[in-house]
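Quick notes on the structure that follows.
Note that one protein chain of the assembly has been removed; the remaining protein chains are unaltered in position.
Chains: A, B and C, in written order; residue numbering restarts at 1 for each.
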Amino acid sequence: MSHEKKETDTVLKLENLTMQFGGVIAVDNVSLEVGKGEILSLIGPNGAGKTTAFNMVTGVYAPTNGAIYYKGEKIVQNTPQGRMKKLYQGENADLYAGKRVIAPTPDKITKLGIARTFQNIRLFKSQTVFENILIAKHMRRTSNLFTATFRLNAKEEAQMRQESEELLRIMELEDVRDELATSLPYGKQRHLEIARALATKPELLLLDEPAAGMNPQETLELTQFIGRIRGEFGLTIFMIEHHMDLVMEISDRIHVLDFGKSIAEGKPDEVRNDPRVIEAYLGGAQDE
Amino acid sequence: MDFVTRNLPYLMAGISVGGQYALIAIGYTMVYGILRLINFAHGDIFMAAGLILVYSATVMPMYIAIPLMIILTVLIGFIVERVAYKPLRSAPRMSIMISAIGVSYLLQNLALYVTGGLSQQYPAIPWISDTVTIFGSTTKRVTVITPVLTLVLVVLLVLLIKYTKIGMAMRAASRDFETSQLMGIKINSVVSMTFIIGTFLAAIGSALFFTNYTGVTPTVGAMPGLKAFVAAVFGGIGSIPGAVIGAFIIGICENIIKGVGLTTFSDAFTFALLIIILIIKPTGLFGEKEADKV
Amino acid sequence: MNKKNKLIWNVSLIVALLVLLFVLEQVMPSGSMLFTVLKKGAIYALVAVSMNLLNGFTGLFSLGQAGFMLLGAYTYAILTIPPESRASVYQYYDGGIIQFAIPVPLALIAGGLIAAGFAFLIGLPVLRLKSDYLAIATLGFAEIIRAVFQWDKLGPLTNGSNLLRSFPTFQSVLYPFIVSGICIALIVMLINSTYGRAFKAIRDDEIAAEAMGINLAHHKRLAFVISSFFAGVSGGLLAMYQTTIQASMFKSAMTYEILLIVVIGGIGSVTGSCISSFLFIACSEWWLRFLDNENFYIGSFHVPLLRAGFRKVVFAVVIMAMVLFYRQGIMGTKEFSVEALQNLFRKIFLRKSVKKAGDTHES
Partner (left out) sequence: MKKKVMALVTTVVMVGTVLTGCGGNGGAAGPAADNGAKVVKIGVYEPASGDNGAGGKQETLGMQYANSKTPTVQIGGEEYQVELEIVDNESSNDKGPSAAASLVSSKVSVVLGSYGSGVSIAASDVFKDAGIPAIGVTCTNPQVTEGNTHYFRICFLDPFQGTVLANFANENFSAKKAYILTKLGDDYSTGLGHYFKEAFTGLGGEVVEETFQEGNSDFISYITSAKNAGADVFFAPVSTEAAALIIEQSAAQGLTIPLMAGDTWDSNVILNAAKGKDVQIYVTTFYQEGGNADFDNGIKEWINADNTAKANNGGDDTVAAVTAMGYDAYYVALEALKAAGSTDPAAVNEALWKVSYNGVSGEIAFNETGDALRDVAYVKCANTQTGAWDFVAVQGVK
């Protein structure tokens, strides 16, 4: 399977995205595209603005300026407003002026088919593994409060449970089904978080440092795992990662950020040898 | 009667009660700043201070009774922190708040038991409870003294926090509790000191408050306590100048509301003001924004 | 134990409880404190569970419960006072403006709906606030409601700050049990539904819940409104129990009491809230009353310290001890069930037999 990027197949498109907190520009005029079925890795030294970029895509932050498209549809758009009008130091200040502000909450983004995991694992602490996954099914409910309370949605409920069981099986979490999510070993918690994201039936999966804190063995397993779920669920994956082995192995393309700016993009081999990337990593703190 | 004589008493009452709220509010705001705890018992410690003076003044002269009252009150504050809050430091925030409610309940019921449920007449403190005339309106001297004393104490407190070592430790702890612990700050003594300062000011506040409003009952601390807390939230909890300004605004507003005849709403207005400010500026007038990190 | 068995067990337990109550009512003298405690306990159980839905299951720290109970109680009272008694109840307001009465169950539901309606309105702005700020804003809201209901301009509707009375009250101790029971059952069913799971997700991690496609604002408001609805119903029941109501009863102290019940029962446990509400009411109204008696003797020993108010001191100390040393509450986040009870006995029994075995071994 080749994952050459084609314009028509673009799943996610970031356009002139800028995020400014007070006087600090965290993400500076970043544009990138993720093609269908592709794995795009976002890398860069600590503080480069990777997670901020994720947060803008998933609706946690509204960008200060710029737009985001999902499958050709504009899902996020903003222009500097209020106090930010004066403070804004980024580029393209007037590009989106006067256009409609689109700032959906994270749940709306998830409903579109974009799911994510978190850098610091955020599982539902007091819930079991199974319940963690079941919760993700809530989003696609057709029942309302009344029908749900009086169990008039028994069919749907049964289906939710069955789908969750299915997912547990695929993700090889069956054996820990009824354990508290937080009692799992670290690697399993990562798995569970991905499983939970998959339970929302996404087309685009955003992974925020999925291998953080893992040993080489676990990382290797994760690499295979990500490859496998991409095929099995027909996913497009947009990933932040520091483990270069993983990144180089699995990515179709790599996008590099440094101090909020895009400095390189290309296939793993191209990026590996890009002098600006090397400088950024040597100048900053290098992982590995 | 001219305009000034007619309306000055409202303003004076407002400023005076505002100063008393301020002294209580500082305790709330400092404790919240460091422990993120709404110390519901603070108002009752204020009440306990009143009762202590009531009883001590019957057996000893005022110049001994007042310092004794302050020492005992501070001691209560210290003990409450050590017994009821310190063991819960790692517990969820809700537990500590419940503990605070429990302490408040305990103090009120103890007071009920000790006083037999009767309102106790607060002794007249010489000089400050004398009657004076200002611009044609009569009032107690304490009305005039309160705002002045409050401001002096606040300035002293701000200096203490700014320039002493313990003050620096307090600021560090309120910025980041865990990190400051790692940096070698003795967090227990900082917290204790915070409670000591808070209760010290509440003790002074109680002497001023009860000199004006002379009945001490077990629940007398509840309303001023709640209002002082509202003042602290209003000004931006964690901020001392915020608490003081909030307290004066609330004290004055509540007396103006009474002055225009909407007496039923004098308490409710305070809360309405609070809700409005929280909606417009969720962290209060001078509060700092806290963002959840994702 | 399978699901069906469990259901049978639970239903038969409930039926047994109701039968027991019925028998008790026939056998015991009607003035017994037991009934006072049972009635009030059932009402507080409902309001505690409704608060638990919010604080324990959704993680919203709200202190407005007394305000919503007030709304429910007033709605109930205003709608059920018989027209012929209105002239004497609303004596300063020419009999008031409402001159009809509706059946009790309808009035209780109306009380819930009014409370829910207010909750919806204030929820819009207030629920955006975080933890403590939400707590203090809802507390403030309750105080505002209380003042508004005391306003004499609203007198023709609310009787000003004066007592409302002469409305229908409990005929039997079963009534509050059945109403509370139904309401609590509804809450439990809600908690176990997909919505309940969403609430728990919000409690555990708002950000993750949102990332799982759960609309925070919508679900928080839902929990707030539902909780207020049941607080309103329990307010109506409280009015029935008290036989008279007045806005000044619904002070923040009442909310604190309910919060203490929730905490002692275990935040996040419905059965815990129920058990602790009965224990709490029994302690505060009944069991400790002898401590207020100055002339209390054990044999010929005159117990010192006892006089009016001592009961409350002891009670406060007990509560403090609970909060400090028994932080999880009676039930923690667990639920009481036949299964758990069986397990508990089994474990205790097993442990004993193990110990015995150990003893024999040693000797």
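We take it that contacts are C-beta pairs under 8 Å (C-beta built on N, C-alpha and C of every residue); 3 or more make two chains touch, one makes a residue touch a chain.
These numbers were taken from a predicted model, which means no experiment stands behind them.
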Omitted chain - touching chains that are shown: B, C
Touching the absent chain when the full complex is considered, from B:Pro61, B:Pro126 or B:Gly261: B:Gly261
Per the touch definition above, residue among B:Ala57, B:Leu112, B:Ile125 or B:Ala243 touching the missing chain: B:Leu112
Hidden partner interface residues of chain C, rising order: 29-33, 36, 40, 85, 88, 91-92, 147, 150, 152, 160-163, 165-166, 169, 241-249, 251, 254, 279, 282-283, 285-290, 292-293, 295-297, 300, 308-309, 326, 328, 330-332, 340, 344, 347-348
Interface residues of chain B (partner: the chain not displayed): 1, 6, 9-10, 13, 17, 112, 116-119, 121, 131, 133, 137-140, 212-215, 217-220, 222-223, 255, 258-259, 261, 263-264, 266-267
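Assume only the chains that are shown with their structure count from here on.
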Central chain (distance from its CA mean to the mean of all protein CA atoms): C
Farthest-lying chain, centroid of Cα atoms versus that of chain A: B
Chain centre separation (chain A, chain C; CA means) in Å: 43
Chain A-chain B separation of Cα centroids, rounded to whole Å: 48
Gap in Å, rounded to a whole number, between the CA centres of chain C and chain B: 32
For chain C, residues that touch 2 or more chains besides their own: 207
Multi-chain contact residues (two or more partners), chain A: 60, 118
Sites on chain B touched by chain C in the complex: 32, 36, 38, 40, 83-84, 87-88, 91, 93-95, 97-99, 101-106, 108-110, 112-113, 116-117, 222, 226, 229-230, 233, 237, 264-265, 267-268, 270-272, 274-275, 278-279, 282-283, 292, 294
List of chain C residues in touch with chain A within their complex: 186, 189-190, 193-195, 197-198, 200-201, 203-205, 207-217, 222, 268, 333
Chain B partner contacts - residues on chain C that touch it in the complex: 55, 61, 125-126, 128-133, 135-137, 139-141, 143-144, 146-148, 150-152, 206-207, 252-253, 256, 259-260, 263, 267, 307-310, 312-313, 315-317, 319-320, 323-324, 327
